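Let me begin by handing over the structure; questions about it come next.
Yeah, one chain of the complex is gone here, protein chain that is, but the others are all in their spots.
First chain written, first letter: the chains are A and B, and each begins at residue 1.
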Amino acid sequence: MMQQWLERETSEALGLRTVSHGFDDTDVLDDVTFSVERGETVAVIGPSGTGKTTLLRLLSLFYPPETGTVEMDGTDVWALSERDRLDVRRRLGMVFQEANLFDATVRRNVGYGRHIRRGWRDRLDHWLSRLGGGDASREVTEALETVGLSEMETQSAGSLSGGEAQRVAFARAIAYDPDFLFLDEPTSDLDPRNTAVLEDAIGTARARGLGVVVATHDMNQAERVADRVAVLVEGRLIEFGPAERVFTEPDDPRARKFIDGELVY
Amino acid sequence: MIETVSATATVADGFTPLLVDFPFERNYVESIIRVSLYVSLTAVLISTLVSLPVAMLVGFSEFPGKGFVVALINTGMGFPSVVVGLVVLFAVSNQGPLGTFDLVFTKEAMIISQFVLATPVITGVSLAAVTSVEEGVRDAAYAMGGTRVDVALVTIKEARYGIVTGVLAGLGRAISEVGSVLIVGGNIAGADGTSVTRTLTTAIQLEARQGRFELALILGAVLLALVLLINAIVLRLGGGRV
Partner (left out) sequence: MIQRRELLVATAGGATAALAGCTGDDGGENAEILDETLTLTTTTSTYDTGLLDEVNAAFEKRYGVDVEAVAQGTGAALETGRAGDSDVVMVHARSLEDEFTREGYGVNRRDLMFNDFVVVGPEDDPAGIDGMDEVTEAFQAIADAEATFVSRGDNSGTHAKELAIWDEAGVEPGGEWYRETGSGMGEVLNQATQTPAYTLADRGTYLSQRSELDVSIRVEGPIEGGPELLANPYGIVAVNPGVHEDVNYDLAMSYIGFLTSRRGQGIIEEYTVEGEQLFFPEAVSEEPNFQQYVPEEWTSDEG
């Protein structure tokens, strides 16, 4: 099944191949092969502390895997030059469990991705001409519209509520038009309304052609947003396939147990 | 000597609206303020340019001898200014390693010694400020495709209030010290009362040495007003949050 999938003619895909990664002597990920294509949403579910965060960090190229490879369309990303790898990194975006906004206006936060993609000279000119104001650009406004906060452009990040901040974090991650987006338990601290807004935004992103990976412990959320689901238990990917199948007829009994809510986490 | 205390001295100008009979000539006070500002501001500027990268390095990377550097920063904060002055004097003296640059008794030598005094303070405080920036924010900058430099700039920006506090502390240390600038500068003022290497602090020292404590206090008040003014300007520019 997995083999079939790997050989299929796909649109661009980013993935891990036989990756094992550990901190101190434990294996956080054990022989994991995973991928996400552009235009689909993959949910990674599993008990807390099983390596979902590590999986996402490896995908977003925070650090190289101890064994195995991270590949973009079959190319080993960590074998590239630093410049080439930077180009790959620039096509990725990440939303963390906490918003992690900069101490600046919403506009500045959301515009950051575009800002750093300019050359130094342009940056200086841009900064001088808009001293204090930040980037009043189309991309910023559109990104904020995706999360329903377009009227908050000039607010300071510190004045936002938790839900608003996380929505801005989402806007920030897509404003520079990445190809892949990773979300690490993005709504676990949010109320239902903000959760809904964010899930809608995920749908919008996917429709735009982004490949989205959402790590979540909320089964229902996974059901709502995902095309495919990966189940990560004790560092191993015990189940990986279309959402409907995984939820109704999982192959692995542990997965079944988890989905049925019997596994303690 | 340009003061009203002795019969042969010249008459003082009315210099400020506060003191009807300010006992110093305008040119004298203006020139020592100029020298104080030139020396201390330049030293702090250069020091900041050095301190920030060092603070970033020490805060976020590992290298052999890191513990030594941290100890150096902490010790340096409280290092006696006279000792720094003596070391710099030796270095720039005719017989010292930097003798060819003719720096002894110049403002530039004073800048060097105040640089040595201010850097540990600015580095130490900036180090605390940048390391207290949340790792998540740094990660976010990286995740958005930021290079190491981008992340460093974000960190500095996030830590800006703490860094400014450090810079002001360094400036305070520089502008109010007397030991090093006295030794390397020589407290020189021209015969017409224009300062060559005389600062507010060394001028105060001069008055105090001659037992003219009231005059010393007046200059002290000028120095205090100057420091308050600088602090007010900086905090105003930064939006007032420290």
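By our rule, a contact is a pair of C-beta atoms (placed from the backbone, for glycine too) under 8 Å apart; a residue touches a chain by one contact, two chains touch by 3 or more.
The structure displayed is predicted, hence computed values, not measured ones.
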item: Omitted chain - touching chains that are shown; value: B
item: Full-complex contact with the absent chain, from B:Gly85, B:Gly124, B:Gly186 or B:Gly220; value: B:Gly186
item: Touch with the omitted chain, as defined above, among B:Phe22, B:Phe105 or B:Tyr142; value: B:Phe105
item: Interface with the undisplayed chain - residues on subunit B; value: 1, 5-9, 93-95, 102, 104-105, 186-188, 190-193, 196, 206, 208-213
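Criterion: only the chains that are shown with their structure count from here on.
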item: Chain centre separation in whole Å, for subunit B relative to subunit A (CA means); value: 47
item: Residue ranges of subunit B in contact with subunit A within the complex; value: 134, 136-137, 139-147, 150, 154, 157-158
item: In the complex, subunit A residues that touch subunit B; value: 60, 62, 86, 89-94, 96, 98, 100-104, 112-113, 116-117, 169, 172-173, 176
